[in-house]
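Up next is chain A:
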Amino acid sequence: MNYTFQFGVAFAQLPELLKGAIVTFELGLLTFWGASLIGLLGASLKTFGGPVLRGVANAYVIFFTNTPALIQIYFLYFGLPEFGIRWENFTCVLIGLTLNAGGYMTEIMRAGFLSVHKTEMEAAETLGMSLLQQIRFVIVPHIAKTIYPALANFFIVILVMGTSIGAVIGIDELTGTAINISTENYRWIEMFVVVAGIYVVVTFVASLSLALFGRWAFRVKAKVF
Partner candidate 1 sequence: MERIIQQIPRFFAPGHVSLLLDAASTTLALTIIGCVSGFLLAFLIVLLRQTPGLWALPLRLLGIAYVEIFRRIPFLVVTYLVLFFIQAFASNASLFTIAVVAICIYATAYTAEIIRGGFESVARQQVEAATVMNFSRWHTLTSIIIPQSWPVILPPAVAFAVGFIKDTALVSQVGVFELTFRGKELNNEGFSGILVFGTIALIYFAISYPLSRLGAWLEIRLASSRSQKPRERLRAA
Partner candidate 2 sequence: MHHLEVRNLASAYGPLKVLEDVSLTLAKGEVMALIGPSGSGKSTVLRVLMGLTRPVSGTVLIDGEAIDYGKPASIRAARDRMAIVFQQYNLFQNMDVMRNVTIAPVKIKGRVRAEVEKEAARLLEKVGLADKHRAYPEQLSGGQQQRVAIARALALKPEILLLDEVTSALDPELVNEVLDTVRALAAEGMTMLIVSHEMAFVREVASKVVMMDKGQVIEEGPPKQIFDAPRTERAREFVSKILRH
């Protein structure tokens, strides 16, 4: 009970921590876009593919959403070198997280696909739209509007839950930077309280901007709280 807090020490490291926060943001953004592409592909296969392709997409989703992202990353980091494939830490985390998030993203996108009703397509056709126009003016806006809240929410999940995993194999994102500094100055509690605060602020700003953007672009009410 005789611990004295020294938050000054932690605040002095703010510039380093903010550098870490930028890495967190980069990693989150890259993962999100990669996972979106996988999700788009996976959802297309599950919706329009034949039995074989559907099976492949299903197996991918089931496997990657039922095993820990950390184990998937360890597999790439500790396992692949045995086949002579040696990636940088950042690459391992990025690919591992992207594959993991891609599984969840497939399900989100598929829900969007399923929400397009046949009648809307027929209505678009009777208006004399070509297939490309139908996709451009009917399908994409509809899907975007339907899945936007889920996407916005998932982006925050990746930003928070996902990227901090990088710390485990030594990526200097926000959590990793905090670990590095703490091992030198031993102010673990103060450092992690400050880091927790940064996460709260960063994700809050991200949620708020995503909600405002969604309202402006798709007129959806994404919840901030």
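Following the convention adopted for this analysis, a contact is a pair of C-beta atoms (placed from the backbone, for glycine too) under 8 Å apart; a residue touches a chain by one contact, two chains touch by 3 or more; residues count from 1.
How were these picked? Simply put, all candidates are chains of the complex that A comes from, given by their letters.
Bear in mind the structure is a predicted one, so any value in this text is a computation, not a measurement.
A.B. asks: In the complex, what candidate makes contact with chain A, out of 1 or 2?
C.D. replies: It is 1 that touches chain A.
A.B. asks: Spell out the part of chain A that touches candidate 1 in their complex, as residue ranges.
C.D. replies: Residues 1, 3, 62-63, 66-72, 74-75, 77-83, 156, 160-161, 163-165, 167-168, 175, 178-179, 188-189, 192-193, 195-196, 199-200, 203-204, 225.
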